[in-house]
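Partial complex: the chains shown occupy the same locations as in the complete assembly.
Think of it as A, B, C and D in the order they're written, each chain with its own count starting at 1.
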Amino acid sequence: DEATATPSENKDGKTEVIFWHAMSGDLETVLKEIVEEFNQSHPSIEVKPIFQGTYEEALTKFNTVAGTKDTPTIMQTFEVGTKYMIDSGKIQPVQKFIDEENYDISQWEKNIVNYYTVDGKIYSMPFNSSTPVLIYNKDAFKEAGLDPEKPPMTYSELKEAARKLTKKQGGQTTQYGFSILNYGWFFEEMLAVQGGLYVNNENGRKGNATKAIFNSEEGLRVFDLIRDMYKEGTFYNVGQNWDDMHAAFQSKKVAMYLDSSAGVKTIIDNAPFEVGVSYLPVPDGVERQGVIIGGASLWMAKNISEKQQKAAWEFMKYLATPEVQAKWHVKTGYFAINPAAYDEEIVKAEWEKYPQLKVTVDQLKQTKPIPATQGALISVFPESRQKVVKAMESLYQGVDPKEALDRAAAETNRALEVANKK
Amino acid sequence: MNVLRTFLLYALLIICSVVVLFPVVYAFLISFMDGAEVLQGHIWPQKFTMANYAAAFQKVPLLEFLLNSFIVSLIVMAGQLIVSSLAAFAFVFLNFKGRDVLFFLCIATMLIPWEAAMIPNFLTVQKLGWLNSYLGLTVPFFALAFGIFLLRQHFKTIPLELYEAAQVSGVGRFRFFWNIVLPLSKTSLITLGVYSFLTTWNMYLWPLLVTNNDHVRTVQIGLKQMQSQEISTEWGVVMAAVIVVILPTLLLLFVGQKHLQKGLMQGAIK
Amino acid sequence: MNTSLSMKSSSSVPIRRKRAIWTTLEGIAYLLPSLILFSIFLFYPMLRTMYLSLYVTDHQGNPVQFVGIENFVYLLKDASFLQSAKATLLFVCYTVPASVFLALCLALMANEKLKGIGLFRTFFSSTMGMSVAASSVIWMFMYNPSIGVINKVLSLFGISDVQWLLDPKIALISVAISTIWMNTGFTFLILLGGLQNIDSSLYESARIAGVSYWYQLRKVTLPLLSPTIFFVTTVSLIHSFQTFGQIDILTKGGPMDATNVIVYSIYKDAFINYNFGSASAQAVILFFAVLVVTFLQFKFGERKVHYQ
Amino acid sequence: MAQIELVHVYKSYNGKENVIHDLSVSIKPGEFFVLVGPSGCGKSTILRMIAGLETITSGKLLIGGIEANDLPPSKRNLSMVFQNYALYPHLTVEQNITFGLHTKKISKQEQKQRCLEAAEMLGLTDYLKHKPRQLSGGQRQRVALARAIVTHAPICLMDEPLSNLDAKLRAKMRSEIRQLQRRLGITMVYVTHDQVEAMTMADRMMILHEGRPQQIGAPLDIYNHPSNTFVASFIGTPPMNLAEAKVLESLLLFESGRAMRLHHRLPSSIQQVIVGVRPEHIRLAQPGDDHFVAKVVNVEVLGTETLVTFELTKSEHWIARWNGQWNVHIGERVPLTIDETAFLFFHENGQRLNYSIPSYAAGKEEHK
């Protein structure tokens, strides 16, 4: 095999670990710091982090080079790429090293483990994980006569609060009550929190998914919510760009919205008002099941030398240590995969400063480990997400929620069908 | 020219300039704002901070990227100018069978969406062992149908008499090309040069694909590295980087523009 | 010198042919670098794309099953592809005439002999120095409904917020506007160059004849500029068909596929959904569509062009 | 009808050297004014300044009595034939000719009419639908001419409009242009390097030399009374023969010892002169004539006439012009005579001396 041609050692006699990632902005800075520290403490290994664009871009490239001498040792891939990576056959499940070393994975956050366990095997090493949260403007709450410490937990509370928070001036709405980014992830989470499944076969965890079932009652509730609120004029359509959403919130155009836990800190820092963070709301009378983990994990390539794999494993383990995880959590807002990190001093200090961060962790901790919150496992996830986004967008055009949802499901089915042919 | 006309013309010019320049100026102003200010939608920074620039340079090896971009852009520019002008010359001044077919074939390459060709090209470049090298970043762009087309259009305006005169004096075709056609097409060559430089400078996806190494990576990748997906981008920093990135190209444009002076053809023949 | 007449005439045909062959060889020599590069980096991928369009591919883009024209048949029935085709055509119609027209106006103004005109020329061409990515980011900012400057200005006139990029009815137009802005610099520069190449004595003659500005524009400037206009139109047309960057950054093809032009759809299918077969089929359709348009443009457009 | 006045006009292209120096001239309404001068002396420049295509560096231009320095060309109400034709390559001959006529409020029909007339006159009728690049050099020039003619503008500027035409057509055009100009009362400024054109067409002409006006006047006046050697040698083909000579009472002493005797004494103030004689005044001596013998160095038989170049002195060659075809051989020595009244005298600096020899035999030149 060509892959053995990969020089596993560089000229200093160090084992080289090529680490492709998609961390940009401040995340990259932190990541580089951590890698630097690792390299210092592990003289025989040299990890080289290389930015490869967005998750999609990195994946495309990995796809093309996988199996050749240009393959990276470690590859970071977003959660929805899990199934795809497994199917590609180009990766080495980390379970092998867990077994060899008897590595204790119980120290990990169980919900995270849950997500990345497929057929009882852990394929990749969770790394940066996040969940959705409700973020709201406390000042606006006060202004509207709402209790800033009592954010809405159910759909009706949400609607009620949104109505109060919506401000009109002349014919113009200057402040909207609520908003959700047109992004499939939020829909998936709103579904999962009610215990709804995305696809059949237990969310694809019990064999290949063949059919989308998100157009269920649970899914419809989400769509109805959006449609109703939009009709009322309390919901603001922010599009599908994260930055637009942040801008809408920070400029007080929107008083409440859903965001990723990873972004909380920056929002707090930049907002000219007090920011509250809370759990995802659920429909009235529905029991809260918890949230699915988002973010990305690290994958190890298959056709590389033993030595490199070992070194890569070493690096992965290092990333999972409480100290590193604490630092990672504090500096980025992503979860620590190892809850022990939350006992670290720096985390405590940080939570002191940003008590909101703890909310995100709590939400995850309270999640029940059921297939719904384990997350769906399908290889055409990105495509399916596009369909859901389109369905969400069509709501603003007055399309019936049921119809929109059914169409998205049908389109996902077709994608699944094609994918299963391969 | 009467005064009113001049006045109106200036007024129009200024209005158009404002419209055209506004986005750039806007970006420039944003680059001096801190994150909160940006997200609150200010136009004029309340206080000018250079922190964004400092951050931009500190986050990614922007200087090295800039240098790489320069090298790559220059090589591509030179390559495109040479290859395109040779081809355009053949299309205008050499009359051979199948010329029009070949020309249309060349034009047809413009129609191929680069996105569709990218993966096979990546594999080709990989097979050639050109990953992580300037070769892989530049050579695939040397032939440019657009450039050939642009130059052909310009070469066509060169009076045929000049070609005839050269032929009669026994001057070889290449020399005619070199000594007459190229100097006479200075405007178009500069236009094409600027175009090549800028498009190469602005390439993102291809350099990302064929490089794995900060030592050959270009500045657009650096720009992308500063924007994050899930969490808020620091727009001030990004805009600062945008300014840093477009500054050299704008400068190049200003310099090139100076040379695009009054046409040289005046009084060409009779 | 004293070869017989018959020999001379008999040698005529071979000489002519030899000369023709020689010219052809010389022509090929000039074209060789382009031809080689085109073959490797454009024709080969295109052929491969055509080949792949007849297959179902795996995630790596390797053909697994021959399906003939099934990919095409599906696409032509697929509502979202038809929507893409429609969006593409609309986008072309919005951007091409407008950018050429605007750039022409700017070029005409900048071609006047005025003090400081060089500065204006530089201003007008400046958008050429901006990458699509950078410009798109700026425009995204300006279009932002909550903090964007455009809505702020509009609100001064009492116009309520416009969802520039979120309303399927205007998203394409919004993207088109930003595209026109991005294209202006380049188109302007080319047109200005064309204007400056016109023999000044022709203008002098028109000045003496005393014709109005508009008449001169119609009867002298535009016809003489026609090769350049033809060029920029053709190029803009082709580029416009292949618009990608601004869509990716501004709308990602949304809302509701309103801006999902074919190239973006190809990108999504190939790089996000890994449907190389379908993506290839779309690429092939796009290729032939642009080919037809370009061919028509050459056939009917170039007829109106006056080369010197 | 419009008058054109140039008052102390200077022109410089580069801000350093002047191309036109201190030009003052007043062209009368309806006058046919011809500009002549060697190539590069500034003729086109003057036309272009009148047309408003070049700025006037200093001085004043008045058209119809109104200062026109800053008037745009279109306001000057004139037409112009460019030296390089300036035809619109994309328009047909017909469109080229009628270009701009609509501004003069001329009906379509009238435009057509004028165009056909001009085309007829210039032999372009067959080419009305052609594009300029399909025309020969002369045909292009004629199109340019037609374009100026059809406007009927009160002022018309022509820059060597006939230089590419053959003699026959040229002769025809000469009289056509002249008639048209008379009929319409156009003020014409006409640049030419053709002596015949200048002499036959001009009401007045100006001779220019290195941007400086040398003489302005009626053609015959200039021909007969050139104000300096430049004009003398520039007007007339072949040019006037000139030679320096010492004056000794009634004797003209040339270099290398040749002498000619006059029947008159020259004023004693004159000691050193430049003597000028037109070639047609050097005749073959009849027996009994005062004559001198000179060696023939070149003979050009033109059909109508014969030009005989002979050695006046070792270094100076003069030309004699005789009617008909003469069979003279190079190297032959011929007896020549010069009518004394034909001599013109110039100061060493080139200026004409205000002195001429009175003719005692009522010149046959002034027949009837």
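In this section, contacts are C-beta pairs under 8 Å (C-beta built on N, C-alpha and C of every residue); 3 or more make two chains touch, one makes a residue touch a chain.
What you see is a predicted model, and the numbers here were worked out from it, not measured in a lab.
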Subject >> Chain-type multiplicities in the full complex (formula in displayed labels) >> reply: A x1, B x1, C x1, D x2
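Note that in this section only the chains that are shown with their structure count from here on.
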Subject >> Neighbouring chains common to subunit B and subunit D, by label >> reply: C
Original post:
Which chain pair has the highest count of C-beta pairs that touch?
Top reply: B-C
**OP:** Starting from the mean Cα coordinates of subunit C and subunit D, work out the distance between those two points in Å.
**Re:** 58
Original post:
Rounded to the nearest whole Å, what is the centre-to-centre distance of subunit A and subunit D, using the mean of the C-alpha atoms as each centre?
Top reply: 93
Subject >> Separation of mean Cα positions, subunit B and subunit A [Å, integer] >> reply: 38
Subject >> subunit D, residues touching no fewer than two other chains >> reply: 72, 84
Original post:
In subunit B, which residues are in touch with two or more of the other chains?
Top reply: 39-41, 119, 224, 227, 235
Original post:
Inside the complex, what are the residues of subunit B that reach subunit A?
Top reply: 35-36, 39-41, 59-60, 119, 122-123, 126, 131, 205, 208-209, 212-214, 221, 224-235
**OP:** Would you pull the subunit C residues touching subunit A in the complex into a rising list?
**Re:** 56-61, 64-65, 140, 144-147, 155, 160-161, 163, 165-166, 168, 251-257, 268, 271-275
Original post:
Inside the complex, what are the residues of subunit D that reach subunit C?
Top reply: 51-53, 72-80, 82, 84, 86, 88-91, 99-100, 102-104, 147, 151
